[in-house]
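For this view, one protein chain was removed and the others were kept in their places.
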Amino acid sequence: MGELKLRIIGAGGHGILLAGSIIGTASILSGRDAVMTVAYSPAQRGGWSRADVIVSDERIDFPIFDNPDVLIATTQETYDLEVDNVVQEGYVIYEKDLVTPRNVPYIKQVPIPAFETAIKLGFRISANMVILGFANELLKILPHDAMINGIKARVKRKLDINVKAYESGVMLARGVEP
Amino acid sequence: MSERISLLRAEEALLRPGVYFMQGNIAAAEAALLAGCRFFAGYPITPSNEIAEHMSRRLPQVGGYFIQFEDEIASVIALSGAAYAGVKSMTATSGPGFSLMQEGIGMAAMIEAPIVIINVQRGGPSTGLPTLVGQGDIMQAKWGSHGDYEIVAYLPSSVQEMFDLTIQAFNTAWAYRVPVIVLTDQRVGQMIEKLNVPDYNEIPIVGRRVPEEPPEEFLPFNSKYLIPPMAFAGEGYRFHVTTLTHDERGYPSTSHKVSTKLVTRLIRKIRDNEKAIGRYDSVSTDDADLVIVAYGITSRSALKAVKEARREGLKVGLFRPITAWPFPYWGLKEAVDRGADILVVEINMGQMVRVVREHFANIVNIHSMTWAPGEVPRPHDILMKIKEVYER
Partner (left out) sequence: MSLRLPHSRTDPLKSLLRMERFPHIWCPGCGIGVVVKCFVEAALQSGIPVEKHVVASGIGCTSRAPGYIKMDGFHVIHGRAIPFAVGLKTARPDLEVTVIAGDGDLLAIGGNHFLHATRRNDDINVILVNNFIYGMTGGQYGPTTLEMAVTTTSPYGFVEGAFNVPYLASALGANFVARWTPLHTKELTNAMLEMFKVDGFAIIEVVSPCLIYGELNNMPPLDMMKWLKDNTIIDHNADLSKISVDFKKPLVLGNFVRRYRPSHQTRLRELVKKVMGGGG
């Protein structure tokens, strides 16, 4: 796998930081290294949150990056803010119902109906788990078991439904209707 | 030396040995609890708030006390009160609060109260950049209060070091009876990274040196010791402490002899032990023509730049001071003797470079890469500077 730079950004309340910390935790629990830095929009309320995560097989020298290999954006505002920063041949995963993508050459863009899937599960705020499952399955970032361990280590309430949401995301990535 | 206390407090809810994905500020708070801190006094300030918030939740769980005071002045003063009552104490702050704490740091140095201050540096001067990184408090940490005194300041560059060096800060504070500053920065304090908590028996914990004399013969600042044993209030010593220049009995004195003896000892207890206290790390410096000096978050960027430079065939190394004060100049001596150039990279307008010049000016070429607060210089920025210096 080497080193992967992942930027997750979306509205406050979209579970951005939790999603980032699950990947980071999954990475270190499976013997890899990880680092996460967090940023917020200047507005205190109604703004965005951003989690920059690096996962690596080796010790990470510098925890900060400007250009992600993978961008996950859950709102139009945050998509617009970040899409041009993605490296060439990088990936963008965006929320299908909230983002209208722009044509950007040299990057791959993949929609995901994360909120729709989470609402079907009866737990709208697990959309972040759907995205995580989708992204990890699509990009093979970390082993499945490691991610489940990461969720177990980080999620305090409603663990079952969060794991279910994660697995729904995995199935979406496999092209299987969950 | 000082009393060493084993960490057998299984009944207490301390952070268990193991691997964590944890924020630097929280790792420092947990480390403080493991080091025996049972009193925290502080005032809210970004970007150090996670430490106070975490301590307010965790201290009562281990039988300790948290007070959010009316300002940073009261907070740092209360630490000395708690220390003289025999309780390990800590505060956390950032630039503006650190400025307010200077009189209390000078006081703790004068009355030899072991206290720990975590300064999560942000951009300055003044209110500056509350949420963004800076490294502009290097000089203030050493020279911020009036008069001559010594402190110790650590420079963590990772979450692991936020943990390790906070424990070390308590041990140094209590071994040397000196205020110790964990001089971190917004990036290191707020990033989330791998933390490995070792088995408790691998964590040395240092306490005070207990007085040997009976109360009638006890001198609180007995100059037969470089670091006098410490009595606590309420133990029957009935000792006197003053922040005025004082003799061995702790009584005020205006005698130049007394002043000389006191100030010399306050300085010597650190300077005579600088090599025991001072620490550094170096990477690829053995054959380097150019040694980068960088610390905190900047050292992480510099490390990447050094690796890239090496790939391009440039003989560059990294010297990372782990203590700002005392500055571990002896770690650079070998490179200087070889005639290597030095490049100091820091998020300020040139502070540590002055210390490097103090030791090595007129011996080798010393270059400075300054950087205004708010952002961390990227590896690319440092690499450009390396090439500029290298090609000169």
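Brief remarks follow.
All chains are identified by letter, namely A and B, in their written order; residue positions are counted from 1 within each chain.
We take it that a residue touches a chain if its C-beta (ideal position, glycine included) is under 8 Å from a C-beta of that chain, and two chains touch if they have at least 3 such contacts.
Note that the structure is a prediction, hence the values are computed from the model and not measured.
Put simply, the hidden chain is in touch with B once you look at the whole complex. The chain not shown here is touched by just one of B:A85, B:M349 or B:A372, and that residue is B:A85.
Residue B:Y237 is the one among B:Y149, B:F170, B:F221 or B:Y237 that touches the chain not shown.
Here one chain is not drawn; of B:F39, B:F170 or B:F221, the residue touching it is B:F39. Hidden from this view is one chain, which touches chain B at 13, 38-39, 41, 60-65, 67, 69-71, 73-75, 77-82, 84-87, 89, 103-104, 107, 111, 232-244, 251-252.
One rule holds in what follows: only the chains that are shown with their structure count from here on.
In whole angstrom, the spacing between the mean C-alpha positions of chain A and chain B is 37. Taken in their complex, chain A has these residues touching chain B: 21, 24-25, 27-29, 33-38, 61-64, 66, 153. Residues 19-21, 187, 190-194, 297, 300-301, 303-304, 307, 376, 378-379 of chain B are the ones touching chain A in the complex.
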